[in-house]
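One structure is given here, and the rest of the page talks about it.
Note that one protein chain of the assembly has been removed; the remaining protein chains are unaltered in position.
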Amino acid sequence: GSGTTPAADSSQAAAPGSPGLTAARAALKTYAQRPAAISVTQPVGKKIPKGKQIDFILCGVQSCKDLADFFTGAAGQLGWKVKQIATQGTPESVQAAYEQAVRDKPDAVVASGFPRAVYAKQLAQLTAAGIPVIQSNADDVVGDGISLLKNGPKDVGVQGRMLASWVVSNSGAQANTVYFDLPAYTILKPVKDSFAANYKEWCAGCALDNVDVPITAVGKDMPDRVVSYLRSHPKVTHVVFSLGLLNVGVPSALKTAGLTGRHIVVNVGDAQNYQYIQSGLTDGAMALNSHETAWLQVDALARHFTGQSMAVDQKAALPNMLVTKDNLPSVDGDFPIVESYQKQFKALWGLS
Amino acid sequence: MTSTPTRAAELPPSAPHRSAVFVPGALGRRAVAALSFRNIGAVYVWLVIVVLFSVWAPDTFPTIITVKQVLNGNAVAGLVALSVVPPLAARVFDLSVAYTMSLTSVLTARFLVSAGLGPGAAITLAMAAALLIGVVNGIVVVVLRVDSFIATLATGALIQSLITMVTNDSSITGVQLLATPFASIAQLDADGITLPVLYLLLAALAIWFLLEHTATGRRLYATGFNADAARLQGVRTDRLRFLTLVASALLSGFAGIVFASSVGSGSPTAGTPYLLSAYAAAFVGATQLRAGRFNAWGTVLAVLLLGTGITGLGLATSAQWAASLFTGSVLIVALVLTGGRIALPAVLRRRKGIPSTAGAGTPAESGTPPVTGKET
Amino acid sequence: MTSTPTRAAELPPSAPHRSAVFVPGALGRRAVAALSFRNIGAVYVWLVIVVLFSVWAPDTFPTIITVKQVLNGNAVAGLVALSVVPPLAARVFDLSVAYTMSLTSVLTARFLVSAGLGPGAAITLAMAAALLIGVVNGIVVVVLRVDSFIATLATGALIQSLITMVTNDSSITGVQLLATPFASIAQLDADGITLPVLYLLLAALAIWFLLEHTATGRRLYATGFNADAARLQGVRTDRLRFLTLVASALLSGFAGIVFASSVGSGSPTAGTPYLLSAYAAAFVGATQLRAGRFNAWGTVLAVLLLGTGITGLGLATSAQWAASLFTGSVLIVALVLTGGRIALPAVLRRRKGIPSTAGAGTPAESGTPPVTGKET
């Protein structure tokens, strides 16, 4: 065993009514609610030009593709054309995609997932050409060519807080938790840090262990790793995955290994995890706001094309939600967090 | 100066043994040979590993649960590794198995989830696709005579494009995949041992029987060792090579279905992580038990050896670099122990020198590595 | 009883032909042979592709920018592909090149960013690591005599664990990587052609010169084709095989550094996507120009052929599945055109179980594909 703080006993000290638990429960209550409104309220207010050409650079994994599809849908509403440029997720192919974007000279470039180091040269060229670049889900900062960054390192911290609130509440502040992280995705680091911080804050006596998983284990021996870990750490009650992907295949492996009674919660749920939740194989998931992010990006561009600042959108906090079996909106793929987000955005754009 | 009946008497030292097979001495000698480092070096490495982890993680490792975990956790990897054994026995590389596996996994999922077919129909269709891949591989390799190594890389790319078309590169999920009839395929268990372990056992049995106990198996090995000679003996080498490609496609396709059932989704990259390790296992397997021949139990042994290590490491430490360090070192140790130079290099190098040094040469020589200064 | 000078006088009927090599007819015949499908089938496929995309994307494809894009975009892939050519020429598989590349990329980045070393020192240290890998590979393959295919898989796993230790599996980034002296390594360009294209050219030139124009190259091929015969002729096959492993580690290590400079970060998985395509290119290359011999320009040709296709597809369509569909079909077409059946199978079949059936079937029959119903 490694790094487990001597917590199991001291955690008993945290009485059901401890302030930490109360705070966690309160936090969870808000996170479990499905938000009804998007956080942007200020209408664009001007006629949005049609016929804009936008390049969307994919990152090679599913969530980026989803994002691109949602974005394309939203842009279609405004009569814009979106060209999706595929990459294999390798830095080189991402560079090549930016290279192509530079040559295309679109009205804007949207991308997801890659730190700017990879495409710094092309970014400079795009900036020089006055083409705005919009990023999301990347370990980066706004400025220096990046006009808008959603779900950047500052934004994703809340995800760790959401997960912590659930774990602490669910355990009655008596959790012994293992957090499986995928360091290959650096954007997940703030999630991990914020989880640890909030977890400790709400439940000082709760044990927490952190396990890094190499990306080569994903889709292969990940379930086996989890089983091994739980067998060698039998006191662990809660398992947190920093990405839904890591949970694939884990529930059935736990079942066959006879490891029952462990609670699983994942960050960035996907269809599979929602189905696990529906089937009672997993307890909870942080549902990401891909729909809202994509539409918000379109909203930002709409403001840009009408000569306004994107600051409104940069400031707006995107909705998130912690889903469990009780409040799971749907199991079929990604669902929007805000049910009527399209209507609300269209209203801002003067389309309805 | 007596007229010795030349050397006939001296030559066949084994003729007497044969009739004396049941004499303890001979039996003992055979047992010793069977248990030697050179024959089952991997087993000894395995034992060392087991002892090591039993000391390192005494509470959790030496338990029956660990056994089950190793078996359950490596059944799919074992199936994929087995799928490359028959082609390799005939000296055909099938590098498309990983893609075949991914394809059947996503096809099954798609048919179940979107097309609304029942598990039976979905599986049948997915296996039909695997069959088709096997046939295409066979055509490219056997009929068009493209080198199998590169041909199956190419067909692998074609399958990849099919996968992308089917999935748009994202996993296919659905509650249907988690529901009983389909989920049971991989998840039903008896006393903690899941069905895939049974599949692995059956597949190994079948391939072992095929290779060791049927005429086809002998002809496969003959094809692999010396295709020209085999053809002169009337072996239909092309047909056999074709069939091994079909067999590997079917088996890896089946592994894909089992994988889909086990994780409850169809993943477009399901097979990728299994490719290199399947070849590693098959090559290590070829140094074991039937040294120089790709064989079923040796391959299973190799898969379980590596699997035991990974599981043991998981129980003992959570350092993420430990797994590959362990895998690499165990592979090297096992291969060095067994002499390791089977399979490809032996095939490539086997010197049949002057008629009689051949006997002395190859098998004996391998015991004493580079004696002659000549080679360096 | 006399030793008649028998028929020696009658024998060399070819002397006249030989001196006639420079007669136009002969020259023409040689040119035809050099330009035949069987010699450079891939070039014809390439031409077809170029025409195809020029029609499909007339505005963007047939431009000088496309040429530059293809060259710049495939330089690193070309370097990795070239790195496996010398070992393959000596019939050694080095599957660890991908990991070596990742390792040097992350090491360089780490040294630059965390250790604060200058580019020179960082690169030197990273290349020293690559050298070390080459030596370890050499020891395992040549001294310990483990089959290279599996040995380099194993050392690859070891390197992987090293990479994980160094990086914790996440990319290493830092402004130092984007600053001039280091960034220039891959990003400096003359008229849109970046330095890596030059490296590719130089590496191909060097390998071409080595293999075609030096004694060492000849000995390398001899080692690959028939190590026993080569050894008997005094070729130090073991030393050569050792050196090819060192060379491939150094070249792929260098590719890793170029990669780090080009993307401005050290990626722990930098090499992975290049492995299979490097082998595909080397094998396709071996069917071109010097049919049956792994060679530098054939490999570069194959890399550029595939690269052109991918670039063209990117310009013409955004269908994700198109790339692999294209790669797969182009590989098969190019190989079928060229006859394709060189390389591995020849190697595997070369050997004859018993004093040989060699000359008869194999090489001669290859001219006439499978006419005989016999074989099926």
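Chains: A, B and C, in written order; residue numbering restarts at 1 for each.
The criterion applied here is as follows: a residue touches a chain if its C-beta (ideal position, glycine included) is under 8 Å from a C-beta of that chain, and two chains touch if they have at least 3 such contacts.
In this section, contacts and distances are computed from a predicted model.
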{"item": "Chain excluded from display, named as in UniProt, from \"Alpha-ketoacid dehydrogenase subunit beta\", \"Ammonium transporter\", \"3-oxoacid CoA-transferase, A subunit\" or \"Ribose import ATP-binding protein RbsA\"", "value": "\"Ribose import ATP-binding protein RbsA\""}
{"item": "Omitted chain's touching partners, listed by label", "value": "B, C"}
{"item": "Per the touch definition above, residue among C:235, C:301 or C:330 touching the missing chain", "value": "C:235"}
{"item": "Selected from B:128, B:202 or B:232 as touching the chain missing from the view", "value": "B:232"}
{"item": "Options C:221, C:259 or C:321, residue touching the unrepresented chain", "value": "C:221"}
{"item": "For chain B, the residues touching the chain missing from this view", "value": "1-4, 6-9, 11-15, 17-18, 209, 213-215, 218-219, 221-222, 225-226, 228-235, 292-293, 350-365, 368, 371-374"}
{"item": "Touch list for chain C against the chain that is not drawn", "value": "1-8, 11-15, 17-18, 209, 213-216, 218-219, 221-222, 225-226, 228-235, 292-293, 346, 350-365, 367-368, 371-374"}
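Methods note: only the chains that are shown with their structure count from here on.
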{"item": "Whole-Å gap between the CA centroids of chain A and chain B", "value": "40"}
{"item": "Between chain C and chain B, distance of the C-alpha-averaged centres to the nearest whole Å", "value": "28"}
{"item": "Touching two or more other chains - residue numbers and ranges from chain A", "value": "212, 214, 216"}
{"item": "Shared interface positions of chain C, touching two or more other chains", "value": "160, 164, 168-169, 320, 323"}
{"item": "Sites on chain C touched by chain A in the complex", "value": "60, 65, 69, 73, 76, 160, 164, 168-171, 173-174, 177-178, 187, 259, 262-265, 267-270, 273, 314-315, 318, 320, 323"}
{"item": "Interfacial residue positions of chain A with respect to chain B in the complex", "value": "2, 60-62, 65-66, 209, 211-214, 216-217, 219-221, 223-225, 227-229, 231-232, 248-249, 252-253, 255-258, 270-272, 275-276, 278-279, 281, 331-333"}
{"item": "Residues on chain C engaged by chain B in the complex (per definition of touch)", "value": "91, 93, 95, 140, 143-151, 153-162, 164-165, 168-169, 227-228, 231, 236-239, 276, 279-280, 283-284, 320-329, 331-332, 335-336, 339-345, 347-357, 360-362, 366, 369-370, 374-376"}
